[in-house]
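Removed from the display is one protein chain of the complex; every other protein chain stays in position.
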Amino acid sequence: MKNLKALIKPALLLMALAMLTGCSEKIAVLNPQGPVARSQYHLIIWSLIMMSLVLAVVLIIFVYVLARYGRKNSDGFDPNDTGNRRLEIIWMVIPVIICVLLAVPTVKTLFSLNQPPKATAAQAQTAGESLTIDVTSVQWKWLFRYPGQKIETVNYVVIPAGTPVKFRLHAYDAMNAFWVPELGGQQYTMTDMPMQLWLQADKPGNYDGRSSNYSGKGFAHMTFKVMSRSSTDFDRWVNDVKDNKPALTHEKYMELLKPNTVKAQAFSSYPAIVAKDLNKAQMEALMNGESVDTDSMHGMDMDHESGEGGSQDD
Amino acid sequence: MIESIKSFMGWFFVTGDPMIYGADASIALASIGIVAVLTYFKKWKWLWEEWLTTVDHKKIGIMYIIAALLMLFRGGVDALMMRAQLTLPNLHFLDAEHYNQVFTTHGTIMIIFVAMPFIFGLMNIAVPLQIGARDVAFPFLNALSFWLFFFGAMLFNLSFVIGGSPDAGWSSYAPYAGAEMNPGVGQNYYLIGVQISGIGSLATGINFLVTILKMRAPGMTLFKMPLFTWSILITSVIVVFAFPAFTVALALMSIDRLFGAHFFTIAAGGSPMLWANLFWFWGHPEVYIVLLPVFGIFSEVIATFAHKTLFGYAVMVWSMVAISVLSFITWLHHFFTMGNTAPVNAFFSISTMLIAIPTGVKIFNWLFTLNKGRIQFTTPMLWALAFIPNFTIGGITGVMLAMAPADYQYHNSYFLVAHFHSTLIAGTVFGIFCGLHYWWPKMFGYLLDETKGKWAFWIFMISFNICFMPMYFLGLMGMTRRMYTYPAGLGWTPINVVMTIGAVGMGVGFIIMAYNIVWSAIHGKKDKTGDPWDGRTLEWATSSPAAEYNFAHIPEVSTRDAFEAMKEAERKGEADSKKPYAPIHMPSNTGIPVIMSAFMFVAGFGCVFEWYWMAIPGAIGVIACMIARSFVYDDHHFIPVEDIERTEAATGRLS
């Protein structure tokens, strides 16, 4: 039985390695498709290496000790072996070093993620140097507003490849989290605090996004597609939406704000109320003819001009 | 009239699902069965006098453990239901609403009603014995703590059949958990059930802090205490400083829901993020409340079955102190992705990583306790040994999660779920199973069967790995927690199938363990010596089970591993001669704790349904019980010398 146990761990590790190398395409986080996801991927791999070392050391000592002192009649029993200052200092110092080795890149990456990634492709005419998209989570759908382009989409978002995209995140009702694993890590959406997330796709392609923070009955279906397109395709798409899609009416917008799941859709324009990024309470107050209480937007406002909408940010 | 009664019943009782009706029927049958058996065997008086009114820490410990095992069964069934639903894509075994309730109750029950009471049970049994005390500092309060936990748990579980279960997750994030988006009584059950049992937890923390600080046997200085007692001392400090924050958080959300306040609402300036802060300010220390005690258990068990003193005792103690301090400054790592500034996230990233240092030190000290030992592979030792590699995996993934930018990718995914199960199962669950097997003879006077225990261990431990190792990859593939279903074609299916197989295996392991408990109750080997494991600490110095008064003479302590030293002295023929007995002062049984907690249950149930005609009399009952208690002066008795002699003779300890 002891031998069996000794075998399990290496077998699992082997399996893990096989999975890492064999089918990383299915493993979204380990298949980064943009600079943000890539910087996080590097951090993950670096920590995985360090941590594997730690695990290996623990396992080697573990197996050795059990094999050596687990047998009946093993020699070397020493009940007076109750401490060793030098050894204890060693295994206190080594974790400290590992922590430093992990903390430095962590903090660096943390600060770098506040900055837009470097553009890697020619800019789309309709987008400019960087594109700003206002994202609103509503039970259980995603609304994407292009303040510069004055269009709105639901449950899918088209972005130009190689161009940094600033997602400004809002919640209409429940808290959700905006996550596109192949492009980068997530941020929450909240009713009282607009947040921002820079993402960028290297090349054209479709990426799965979903809400990662539980928000009720339809949460599992709260997915969206991120479609990265070349600059020219992006321009074409914007113009196509402007020309061919219906306008988002006030009634239709109110319909969208109800808790349900809907299909992907696009709108050539939106009413002014959409750009106010009202939350559910503010919207209800407005509908009841009360003054909208704006001082509930108290949180750490990471992006001071948000809430105005409309203006292109560049 | 009849119509309105009908519609009330339809609203009051949960309806519409065959599984619920099954649960209704089995609850009714089980209740009738229990009442019938008690009546038939004329056991009501016995139940009342021996158990419901007891203030004996050993009996309270046993009741904690029985309740925790029952809750573990319920939480485990919840887990199996979730795994069944997620085995294949697009299943309809559970619908979204039902699934949401199941994961909420699974999490809440496992943390609040399994891990906590199991640990409270083990510490009730072991700590007074380990420090050579006759009971805890406040036996009445101890009984009250148990009954508050018990009725809190009952109230929470009632939601399954009456009114509907909570469905906002065990962390109940606002604003989703608020009245606006989550009407109905389910969330009230969570808030009030957990609140009632939380008050009991706080009282337990105070009780054990005073017990350990003030009631140690003569000669047992702090640094001669057994490691388990140390771990409970530190845990009690964490309880005292963390639980009030949770009490407040729960109260504020209750006030939001019941009285229309705006602490965490979207409207009128409420701050949903405040909930996250308050919840995790308790929630993270809570993780260590359920982990440090099992560190203590493993330290005892590993030292006992390696037949060595613990390696690096002082460092082991100080590392627990360090963990307890750090546990209060890491709570924000539960929401790195909630819009904190980079410096804030950096601070909490680093503070979280720092916890790995004392924890790593402990792992190496355990390994070096085994080194040069004479390792004996008993069932409790197997659980302790399995803890080391499995928990290390939980620990290193914890460090990975601590790195905020990487956490943006792990957060709320199955990677996170796998991580906290690696720590909570390989840590807490292995630990409580380890402690259960280890102290079982001390609780009941017979041993659990080793063969069956080992079968249960291997099946559970291997299945645990089958279930949770693949889960890390599922998380990296983008599957998030709390999804009730997922579409085909994402490559998630094979992993989910494997995980379900593992979950079933863990269920099988648990059933074997339950069978072992029943089997051993009939056929188990009796422990006549009181020291079946060749133990090192004082709990093994008295009979199994220990007499009501624990020790006929309070032992005198001069070293660590006090009992080992006593045995050594005896081997050398230096045992001191028997002293005469003196009457022993003991607390008397009282019915007030159980009655007061029952009133609390009534008040809580009234609050859940906002029936103040019921809540107010319940609250008055609670206050009346407190006043009644204040006027009780005759709350103790003396055990005469003849009784002590008789008891000691019966256990063969009177030479």
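Lettered A and B in written order, each chain numbered from 1.
Everything below uses one rule, namely that contacts are C-beta pairs under 8 Å (C-beta built on N, C-alpha and C of every residue); 3 or more make two chains touch, one makes a residue touch a chain.
By our rule, contacts and distances are computed from a predicted model.
Participant: Considering the UniProt annotation of the chain absent from this complex, which name among "ABC transporter", "Aldehyde dehydrogenase family protein", "Peptide/nickel transport system permease protein" or "Quinol oxidase subunit 3" applies?
Facilitator: For the chain missing from the view, the UniProt record says "Quinol oxidase subunit 3".
Participant: In the complete assembly, which of B:51, B:241 or B:581 touches the absent chain?
Facilitator: Touches the omitted chain: B:241.
Participant: Among B:96, B:196 or B:252, which one is in touch with the chain left out?
Facilitator: The single option touching the absent chain is B:252.
Participant: Per the definition of touch given earlier, which of B:81, B:137 or B:596 contacts the omitted chain?
Facilitator: Considering the complete complex, B:137 is the one touching the chain left out.
Participant: Among B:210, B:329 or B:490, choose the residue that contacts the chain missing from this document, as touch is defined above.
Facilitator: B:210
Participant: In the whole complex, what residues of chain B lie against the chain that is missing from view?
Facilitator: 137-138, 202, 205-207, 209-210, 213-215, 240-245, 247-249, 251-252, 255-256, 259-263, 265, 267-271, 274, 278, 281, 585, 623, 627, 630-631, 633-634, 636
By definition in this document, only the chains that are shown with their structure count from here on.
Participant: CA centre of chain A versus CA centre of chain B: separation in Å?
Facilitator: Each chain's C-alpha centroid was found; their separation is 34 Å.
Participant: Quick check: in the complex, which residue numbers of chain B touch chain A?
Facilitator: Contact set of chain B toward chain A: 96-97, 100, 167-169, 173-176, 180-182, 265-273, 306-315, 335, 337-342, 345-346, 349-350, 353-354, 356-357, 360-361, 363-365, 367-368, 370-375, 377, 385-386, 388-389, 392-393, 396-397, 399-400, 403-413, 454, 458, 462, 465, 469, 473, 475-478, 480-486, 490-491.
Participant: Residues of chain A touching chain B in their complex?
Facilitator: My answer: residues 1-2, 5, 8-9, 12, 15-16, 19, 23, 26-30, 37, 39-40, 43-44, 47-48, 51, 54-55, 58-59, 61-62, 65-66, 68-70, 74, 76-79, 81-84, 87-88, 91-92, 95-96, 98-99, 102-103, 106-107, 109-111, 113-114, 139, 173-175, 177, 179, 181, 184-188, 190-193, 195, 208, 210-220, 279-281, 284-285, 293, 295-296, 298-300, 302.
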